[in-house]
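The structure's right below; bear with me while I get my questions together.
The other protein chains are all here in position, but one chain of the complex has been omitted.
Note that the chains are named A and B in the order they appear, and that numbering of residues resets to 1 at the start of each chain.
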Amino acid sequence: MNLFSKKDAKSMTVAEQFVSKVEQEALSNKIRVYAPMILLVFMTIVFSIYDSHFFSLKNLVNVLGQMAVPLILATGLTFVLLLGRIDLSVEGVMGLVGSAISLLVLNSRNANDWGIWGVILPLLLGTLCGFITGFLHVKLKIASFIITYAISTIVSGVAVLLYNSRPATVKAQWIIDASQTYFLKIPLITWIAIIFYLICAVILNYTAFGRAVYAIGDNEAAAAASGINVQKVVIEVFVLSGFAASLAGLVALIRLKLGQVSLGENQMFPCITALVVGGTSLNGGKGGMLQTMVGILIYMELLNFLTIIGVSADYKNAIQGVIIIIAVALTITRGRKVIAK
Amino acid sequence: MEKELLFKTNNIGKIYGTNTVLQGINVEFHRGEIVGLIGENGAGKSTLMKIIAGVENPSMGTMEMNGKPFKASSMLDANKHGIGMVFQEQSLISNLSAAQNIFLGREKDFSTLGLVNWAKMNAAARKSLDKLGLTNISPSQKISDMPFAMRQMVEITKVLDIVSETANDRALILLDEPTTVLTDDEMKILFEQVRLMKEKGNCVIFISHRLQEVLDLTDRIYVFKDGHLTGEVETKDADEYKLYEMMVGRETNGEYYVSQRQTVPTDEVVLEVENLAMFGSFKNVSFKLHKGEVLGLYGVEGSGKEDVCAVISGDEAKTDGIIKVNGKEVKFGSPSDARRNGILSVPRDRRDEGIIGLLPISENISVSNYGKNATAGLISGKRQTENAKGWIKDLGIKCEGPNQRISNLSGGNAQKVIFARVLDSECPILILDHPTRGVDIGAKGDIYSLIRDITEKGFSVLLMGDTLDECLGLSSRIIVMKDGLVTAEFDCPADNKPDQVEVVQKML
Partner (left out) sequence: MKKALLLFVVVAMLAMTSAVFAADEVWHLGILVHSLDNEFWAQEAKGGELFAESKDDVVAQVLATDGDDNKEMQAMRDFIAQYGDHAIFVTDPASKANTANVVEIAEEAGAKVAILWHHADELEPADWDSFVVHMSPDDFVAGYNTAKHLFDLMDGEGKVVALYGQQGEDSAANRYAGFLAALAEYPKVECLDMQVASWSQDQAMTFTQTWLSTYEDIDAIWAANDTMGLGAIEALKLEGKNGEVLVCGCDGIAAAYEAIEEGDMACTVANNGYLLMGYGASYAYQAAKYGYEPKNPVIKTQAVLVTEDNVDEYKAMFIDGTPEYDYDDLSFCVLSEHPSFAELEAEDAAAAVVTGAVVEAAEEEREWNELIDKINAEIEKGIENGEEGAAEAKELMDFLQGLYEDIVSGEAK
């Protein structure tokens, strides 16, 4: 329809014009939804042509390995963002859980060797942090970015106290083995991330809870009127995010072996950026697991590619920033009356 | 009366603080009837509905449903008793499908091990939609992809489905102004559905400001005024005029629109559009607006009249044509461009676009023209307050003072504040988009007088009236639109208004 010349458009009746306009809008909406996916494919092709190392099996396996932590965090954050909330505590919880595990399994600092419980209990602890965050957010009606920031500083502090400023190195052989286990050439930690991602995708798309998350993010009052227990769902989402952060802490520890708060450092904002690039709205209600995966892949590929071609560190951050702005600008919906907040 | 009693209230009342908003209400609703509730804004009908639907608790009195005492702690609770309410503001989730919306919060019936079977849910939704004859709505279609009226139907389907779960054909459905956003065709469908529900033995309560609709649809009408039930009438014994009398206790006739003060258009053209077009909405629209004139723009929803106003007020971009202000061609990129050229629009949706609820009256008045009360860019609060006081007096705005929050005002008074802003901005061309929508009859009269006042002062008004009657009564000329085109233009001198049937013929 848009191929018609202006004169043709003029000769249409208004009703015909309307139909064509609606079709065009539907098309551009679809493009907007698929833009990140197209971008991902385009990037992959261009990068592969530019440098043959990029598409090598070894490098792709690398990217997959490095993807584990961001993917887990982003999966948890997808629920939080869909609610229209934010969770700034994930970095702190990651650090806390990683540090706690490193001190409870066989390690260089103390005589503990709690085996699998040394992993399970810290995971529960991190999940509990998510519950406390959600509970305080809902019951005290504190804005999520404030309460989660507060929780983040608290748990980081607790973590530092735990290892008393001197992080422990993990010596438990089974964790060391886990870091070197591959299945189909893909590291175990990435499989953990992918399984977690798939489970969450099912939860989001095939359960009442998942629908409730969309409903609350779009129209909280209407969701409540429909009989959804909004407070419960919000708390559950923070619990899920807390568990995701804990799992990310475990995976980061498996990767790095050194249990310290900086396990979580600079993990959250790249994830949120990746989510937005993928097409998830910060205002809630819009987005999904597919978008999350696409966003993470775009982000990881970009990072990897810039390293491979040896872009000077001075330009790297700038290039990253520009690409993010372009990606977001391509994907978000804009209206004349809408100014982003 | 032969019909079986479904629901009744005994001396229901509601008090907010020291303010009694509802007192001693005794109403009865029967199976298989449609009952209309009418009354001015704030008369208490919405409060009564909210009490019945479980949104609010009554301060006094009791209720009975199916002969048993009834008390709802929440809307959900009321649903379980077979009472459902369709709200004025839609409560659908735009990113979910019709089926997911209909069964939101009730997914358990379709779940195994916590996983929802979407196919099963869609099939159930299909059944519910079919029951209402809504065969054109697909259960898997996203709400955001639907036209507005279709969404309303989904909403009604949802409520009906919820209540029929527990009260098969013994449901009490409350419709709070469901027709405001619907076109005539859509309304017809809605009415059919409502009658269908009635025939099956349900009771429907229908609230509307459009008296003709109430007369068309209902069997019985309750009239409310100032928190009291003031009248009950069988619909077959009533007409529009009688209902007006019952509602306000005063007659409305030709003088209602203050026609004796209608100005005669001058020759001076302040705004002229030539072949104006917006792709997909309207085209070839040309007219001239004279100084001191009220020019009515009328047509059904979707005829393009709203977009014509939106383009002229800078809200939307035109795709073709010319706009001239005082003979000079202008181009608008935004409403503020239009304002600079002397065009100001008073939006229809006051709550969303018109008022800034958290700010006091004085700020709301001067927001379009801050410069007037400022020296070197700094706003003088004192001058702003003084300015507001003047307008409050001139327009008779009922409020505590210029520093009261505008969100605490009634609809009519809030609208007056917006008029004060318009007048304060000193823009000579005003676009009034349904200025009396949602305003009670008393305040309407004031607004009509105001429109006469400002045209006498030399302002020009482009009016989109709430009803044809209003549009004809106020305008000195009207332009009728249909399907994006101008189909007719009528002169409407004060003493010789055109025949409404003639206008309607051009419109439909």
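Here, contacts are C-beta pairs under 8 Å (C-beta built on N, C-alpha and C of every residue); 3 or more make two chains touch, one makes a residue touch a chain.
On a predicted model such as this, the values are computed, not experimentally measured, just so you know.
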*Specify the shown partners of the omitted chain in the complete complex.*
A
*Touching residue (missing chain; options A:Q24, A:S48, A:N62 or A:N205)*: A:N62
_Considering the complete complex, identify which of A:A159, A:L247, A:V294 or A:I324 is in touch with the unshown chain._
A:A159
_Candidates A:R85, A:H137, A:R255 or A:K286 - the one touching the absent chain_ = A:R255
*List the residues of chain A that touch the chain left out of this view.*
53, 56, 58-59, 62, 65-66, 69, 95, 108, 156, 159-160, 164-167, 169, 176, 179-180, 187, 252, 255-258, 260-263, 265-267, 303-304, 307-308, 310, 313-314, 316
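Just so we're on the same page, only the chains that are shown with their structure count from here on.
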*Any idea how many Å lie between the Cα centroids of chain A and chain B?*
42
*Would you pull the chain B residues touching chain A in the complex into a rising list?*
75-76, 79, 87, 90-96, 100, 104-108, 111, 114-116, 118, 145, 277, 279-283, 304, 315-317, 320, 334, 483-485
*Parts of chain A lying in touch with chain B, wherever the complex brings them together*: 9-10, 13-15, 17-18, 20-22, 26, 202, 206-209, 211-212, 214-215, 218-219, 221-223, 225-228, 285-286, 336-337
